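Just one protein chain is left out here, and the rest sit where they should.
We call the chains A, B and C, going by the order they appear; numbering starts again at 1 in every chain.
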Amino acid sequence: MIPYHEAVREALDQALEMDPAVFVMGQGTDDPSGMFGTTLNLHVKHGRHRVFDTPLSETALMGIANGAAMGGLRPVYFHNRPDFLYLAMDQLVNHAAKWSYMFGGAVNVPVVIWACIGRGWGSAAQHSQAPHGMFMHVPGLKLVMPGTGFDAKGLMLSAIADDNPVLIIEHRFNFRRRCQVPQSPYRVPLGKGVVRRKGRDVTVVGVSYMAAEAYQAAEELAGQGIDAEVIDPRTLKPLDEELILDSVKKTGRVVVADPGWKTCGAAAEIAALVADRGFADLKAPVKRVACPDLPTPAGFTLERAYYPGVPEIVSAVREICTGGPRG
Amino acid sequence: MIPYHEAVREALDQALEMDPAVFVMGQGTDDPSGMFGTTLNLHVKHGRHRVFDTPLSETALMGIANGAAMGGLRPVYFHNRPDFLYLAMDQLVNHAAKWSYMFGGAVNVPVVIWACIGRGWGSAAQHSQAPHGMFMHVPGLKLVMPGTGFDAKGLMLSAIADDNPVLIIEHRFNFRRRCQVPQSPYRVPLGKGVVRRKGRDVTVVGVSYMAAEAYQAAEELAGQGIDAEVIDPRTLKPLDEELILDSVKKTGRVVVADPGWKTCGAAAEIAALVADRGFADLKAPVKRVACPDLPTPAGFTLERAYYPGVPEIVSAVREICTGGPRG
Amino acid sequence: MAPEMALKQEQLVDLYYQMLRIRKVQLHIESLYHLDEMKTPVHLCIGQEAVAVGVCASLRRHDYVSSNHRGHGHYLAKGGDLKAMIAELYCKETGCSKGRGGSMHLVDTSVGLMGSSSIVGGGIPIATGLGLAIQMKNQDLVSVVFLGDGAADEGVLYESVNFAMLKGLPVVYVHENNRFSVCSHVSARHSGEIVFHSLPEDRLFSRKIDGNSVTDVYEASREAVERARSGMGPSFLECDTYRIRGHAGSGDSPHGYREEGEMCHWQARCPVATFRDRLVTQGLFTEHDMLDMEQRIQEEIEQAFEFARNGAYPREEDLHRYLYHG
Partner (left out) sequence: MAPEMALKQEQLVDLYYQMLRIRKVQLHIESLYHLDEMKTPVHLCIGQEAVAVGVCASLRRHDYVSSNHRGHGHYLAKGGDLKAMIAELYCKETGCSKGRGGSMHLVDTSVGLMGSSSIVGGGIPIATGLGLAIQMKNQDLVSVVFLGDGAADEGVLYESVNFAMLKGLPVVYVHENNRFSVCSHVSARHSGEIVFHSLPEDRLFSRKIDGNSVTDVYEASREAVERARSGMGPSFLECDTYRIRGHAGSGDSPHGYREEGEMCHWQARCPVATFRDRLVTQGLFTEHDMLDMEQRIQEEIEQAFEFARNGAYPREEDLHRYLYHG
């Protein structure tokens, strides 16, 4: 059992070890806190030229990562929070994501971007966003959202090995847990979700940290006679559509739990997928459990009302399993 | 009957006339082509201090617009294409959209941002994007996508009068049409959609230019015995959810036609809405007709394959009205 | 003529008072932060008071100030309401941002504080836009923005300064160079002296100032502000100072990333203590005056914390309020 951040750090350490083309950069990656511990002292072991701090120039640095990738390297670019990615959008969306297609495959951009959602602690509107829905919209990007330390390590190693731009969005709450993580390097494939709990009555898709909440909700629901299947998609793009549709075939009911905003977010996509290709199996409305369409408030009383979790998942499931139309 | 661009220009002209706080800025707003004609010679009439060119500094200029709005003005900031908005994301999403909420209503940001989707002509991946799905995801922004000259004028006047940041995304193909537009100023309310064609069998929601394609598809389908209702939401945020749900109550079937990318886009949101609150009325899968998840290719043979239109709408409707499950 | 000669005695004492008040507010926050009643990340400006106070002393009530995550000093120096600030740190409905913003998002429109961004550099173009509004409305106002050495890495500064020069806007960019962005020294991020000092004065008035000398800051700022008021365009003032504490909170260790001796060097240059000594030496200020001032401030602070603690928390049913205006 190791802390979550150790799992990420182990992946980076091994990637740096295995491939001289890999390097790690980002604000504070070489500082005493080492990006929540994920990059701690890697600069000592692998050298300051391979693990380095950057200026606060998110726009340029994203392009610099792109250029370095075109020049044959494999940059892993760390951001403290996804809130700062808005400054990098042009180079991420207009460049990294489009380069392979735009040049007919002549050049590719194997860059990994990492950022960690900063929920809680009164972080407020500009330091707590979970904007992965935006990036899920972008063709050419791969989007990874691990839910366990095992996946965080294996997905990081896959992301670094991938020949395309991969955005990894972590969730700070996942860092609270210790996890069983094999020491040797391994890969968790991009585009493959996982069933975290088998069940017959309803499918709960939990994105990132919400997979853990969904699991807990399922345990609670079991006591109420509802047998929920919990799916952790692990990567949102490509999305493991078949895993979700297969589950719905069995259960006929879906709740999507997402740490992002509701409108036009990841939950909307998964709901729309089921409403089309899974419609024949559906016995009840498709429910989304997500943050309301609001900037995050600072105060904890409002935070409490803002963030959904186990209770909201339980009640959404109950609504469609007991009270809902055609229920 | 006036050209489409005249409708927009008339709105700006009148807003500049009526309210000294209004000003128009953006690259080329004062040049001989006047932003597709929408700003043509407004600087001559209203003065160069109220209608002016800007440096190519999209990041700062968005913040400058925000600051000017906080200082009591009503900026209307023009971008040639939404592709360039990625450079303005931080000031748009982290600042304009959050300012009112973040300060408990103490300060608001009445700024209008305008951009025009540049479909076709081999514009390729960086000059043809329709990324409105991203902005629809953002709490605090209002998002307007007009489909007719009448709406373009009335929505522009509402947007300028609104006390919040409003993003207007136009579609270049709408500019091909001439339209009946009242000369005096009027407002089309934000958040109200409109039924463009009444029908009983299926609801087709057409966003922006796709409303026109949907209308044409409906006419074609009428000849095949399918009576389609066409809805133009006009604003995507706030979205006129009741109008769509009321229609589905009647028809039981929905196709959403959107000029943007499919995954996590506006069509996903509308499909998810119906799959939840309209589920009891649904007789068939909810279909999305949208661009595939690809950067736009330059070549016209690929463009032809890339962009959906009347044929794709017709076939999606036919699929759920004749062949589909529970059809 | 030494700069302080231009300042009247009361003004000098007031500069000291302002700095001391900010310092004592910070220390009070720091001493209580571990109780976890202020559930919001605080960024203290201990050791940097002279920058906020010197600049704001050159401003009028309605002049604009744009601040950042480390904004307590700017807010107080500009005349922001102390009670409302502390209540905001407690995330109360009585806070200046009604508990929605927290420590990094302070606002007081009555004194030209139109909100502060916690996105580093976020305030720079906003201040520039306020300058544009001033110019377009022909107002007798100035717009000032405080930006850190981290913010100076951001391209938006280059774009904003260019725009301000292009239009001759009444904007003063105050570069509060405290050497660090979190644990990253400025030398790890910037390749040498910032480029804006090399522009000709008619395009951009620029000065490098001892940011721990409140009178130096005041004098330079006064000149910049006067230029702005008289239509001579923007200025760039770099105030050399030092972040004596950790980046955030009260437990954040200030060590592990500094040059040896640096801390001692700067502690000896404390802007509050050195200025007090000067005033005492010059006989403008007695031990008794000081005790009196300290006590007044202490009382005000305690009242502010009392006010904050007594305030109600925002109600859950108000979660959606303020998303849109009007």
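Assume a contact is a pair of C-beta atoms (placed from the backbone, for glycine too) under 8 Å apart; a residue touches a chain by one contact, two chains touch by 3 or more.
Everything quoted here is computed from the prediction, not taken from an experiment.
Colleague: Which of the chains on display does the removed chain touch in the whole complex?
Modeller: A, B, C
Colleague: Sort through A:Met70, A:Val194 or A:Ala222 and give me the one touching the missing partner chain.
Modeller: Checking the options A:Met70, A:Val194 or A:Ala222, the one contacting the hidden chain is A:Met70.
Colleague: Please pick, from C:Leu32, C:Leu166 or C:Met232, the residue that touches the omitted chain in the full complex.
Modeller: Among C:Leu32, C:Leu166 or C:Met232, only C:Leu166 touches the chain that is not shown.
Colleague: Given the full complex, what residues of chain C touch the hidden partner chain?
Modeller: 153-159, 162, 165-166, 189-192, 195-196, 198-200, 203
Colleague: Hey, which chain B residues sit against the chain that's not shown?
Modeller: Residue positions of chain B that touch the missing chain: 27-28, 31-33, 53-60, 83-84, 87, 121-127, 292-295, 297-302, 304-306.
Colleague: Touching the absent chain: which residues on chain A qualify?
Modeller: 23, 49-50, 54-55, 57, 59-73, 75, 90-91, 94-95, 99-108, 110, 139-140, 142, 162-164
Just so we're on the same page, only the chains that are shown with their structure count from here on.
Colleague: Look at all chain centres (mean of CA atoms) and spot the one farthest from the centre of chain A.
Modeller: Chain centre farthest from chain A's centre: C.
Colleague: Calculate how many whole Å lie between the centre of chain A and the centre of chain B, each centre taken as the average of the chain's C-alpha atoms.
Modeller: Distance between chain centres, rounded to whole Å: 29 Å.
Colleague: Rounded to a whole Å, what is the gap between the Cα centroids of chain A and chain C?
Modeller: 37
Colleague: Averaged over CA atoms, how far is the centre of chain B from the centre of chain C? Could you give it in whole Å?
Modeller: Chain centroid spacing, chain B to chain C, equals 41 Å.
Colleague: What are the residues of chain C that contact at least two other chains?
Modeller: As it turns out, chain C has residues touching two or more other chains at 97, 99-101, 105, 117, 119, 122, 155, 323.
Colleague: What are the residues of chain A that contact at least two other chains?
Modeller: 59, 83, 87, 124-126, 292-295, 297, in rising order.
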